[in-house]
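Entry: subunit A
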Amino acid sequence: SILPLAGYSQDVKTLTSWDLQTQEDTVKVIRNGMDRFEAANPGFKVEDSHFANDAYKTKLKIAFGADEAPCIFSSWGGGPLREYIKSDQVVDLTPYLDENPEFKDRFMPASFTAVTYEDHIYGLPAETSAVGVIIYNKELFAENDITPPETWDELMDVVAQLQEKNIAPFALANKTKWPGSMYFVYLADRIGGPETFLNAAERAPGGSFEDPTFIKAGEMLQDLVKAGGFARGYNGLDYDIGGSRRLLYSGRAAMELMGTWEFSTIANENPDFADKIGFFPFPSVEGGKGDPNNVVGTLGDNFISIASSCEYPDAAFDLLMHLTDDIAVEKKLEDNGIMPVKNLEVDDPFLSGVMDMVADAPSVQLWYDQELPPALAEVHKDTTQQLLGLSITPEEAAAAMEAAAKAQDSSN
Partner candidate 1 sequence: MTSITLNNVEKSFGKVTVLHDIDLMIEDGEFCVFLGPSGCGKSTLLRMIAGIETVTSGDLRIGGERMNDVLPSERRVAMVFQNYALYPHMSVYENMAFGLKQAKTPKDEIAKRVQIAAKTLQIEPLLERRPKELSGGQRQRVAIGRAIVRQPAVFLFDEPLSNLDAALRVHMRTEIANLHRDFPHASMIYVTHDQTEAMALADKIVLLRSGEDVLTKGSIAQSGSPLELYHRPKNRFVAGFLGSPSMNFLPVTLVNANTEGATVRLASGEIIDVPVDARTLSAGAPLTLGVRPEHMVPAPPGTDTQVIRKVVHSIENFGEHSYLYLSDTPDEPCIAKVADDVLETAEGPVAFRVRPSACHLFDANGDALPYLADATSRTFA
Partner candidate 2 sequence: MSSAEIAPTESGHRQSSRRFRRAQKVAPFVFLAPAVLLLLVFLLYPLVSSFRLSFVSWNGLGDGGDFVGFQNWVRLAHDTLFWRSALHNILLAVFSVVVQLPIAVVLAVVLDEASKGSRILKILYFLPLLMSSVALGVLFKNIYDPNFGPINGILSELGLYSWTQDWLGDPRLALASVIAVVSWQYIPFYMVLFLAALSSFPREITEAARLDGASGRTIFWRLKLPHLQGTFRTAALLVLIGSMRYFDLIYVMTGGGPENASEVMATYMYRTVFASFELGYGSTIASAMFFIIMAISIVSLRVSQRFETEV
């Protein structure tokens, strides 16, 4: 509204909601849940705002800093959410969930990890389950007689083969740094298993970011760079304006390691091309301790939470339920989104593949940049970008992470 305070009569109670969905169809799904909530709760009105990716974080941060957060908000869970939780700005959902056990039990248990802090749950998975997979151009693979690799060595062979044909193996748009971080996270998980990271992050005894696992991961990542694994400009391209996807579309690059949301993005953006893609899990690393079935990603990302400043937390929780109930699940599925609920029937081959991967995964590792406390996450993203740029050694990167982690720890 242009005029402040204009237009609403006294008895209308307003719930504000922020999320970072800007695709038209996705927004429709969300709005549908809200409309149903409004119908069920006369007198309430939901004011929804939708923001584009990166700057949303800034916005949310300022809002919380000012103690003026929206009633319900989306986040990726992990570190940033924990900052808000620590400063008592997020409503603990545990009591509500305990009151509605069947509602709660619909969700896969792993889907709460990213929003759990000291055994309390602060958010509900509301979007899609996204895990990192390698998307590839089936046509290109077929033309060049390449089959999806299963191990790192095979991947390196594929890289070499594609190189020969003058096709860039991977498209990467790492201006925002998190896309490149995925490779590192997967490698570290495959090499050392999830515990190595957990210990380092939690500052558990023996845990360290200078663990050989991280150094090895850095080395392998740099091997991939040196082998010409990435299309030109990878550290400067902007994912948000499709810097990497364009490489795929044009056939200049064959693969992209990306969250599974990429399927629907591609389907929206370039329906013709969507038919050409396939995916395969991140390859295993010979001698690695991590289970090759482990995945990196989030279940149900984004998560929706309630800010403590919300005047009507009960109503807000009801809204959350409307946004994640069975109708919502169904609608979301139509929009190619998989909510992490049990026994979901999926026709789409991509989605059912993803479902299978998640179901089989012994562990789901949250993206580091979301898991780690924000300042540390920045260091992680910075060092990974530097690793990709070959401007520091894996040892230096590890040392920088460890130092930052220690500083972070002591200041808390």
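Operating definition for what follows: contacts are C-beta pairs under 8 Å (C-beta built on N, C-alpha and C of every residue); 3 or more make two chains touch, one makes a residue touch a chain; residues count from 1.
Picked so that all candidates are chains of the complex that A comes from, given by their letters.
Owing to the predicted nature of the structure, the values given are computational and were not obtained by experimental measurement.
Q: Quick one: in this complex, who touches subunit A among 1 or 2?
A: Spelled out: of the options 1 or 2, subunit A touches 2.
Q: In the complex formed with candidate 2, which residues of subunit A make contact?
A: Going by the criterion above, the answer is residues 57-58, 61-62, 64-65, 80, 83-84, 86-89, 174-177, 231-238, 241, 243, 246-247, 250, 252, 373-375, 377-378, 382, 385-386, 389, 391, 411.
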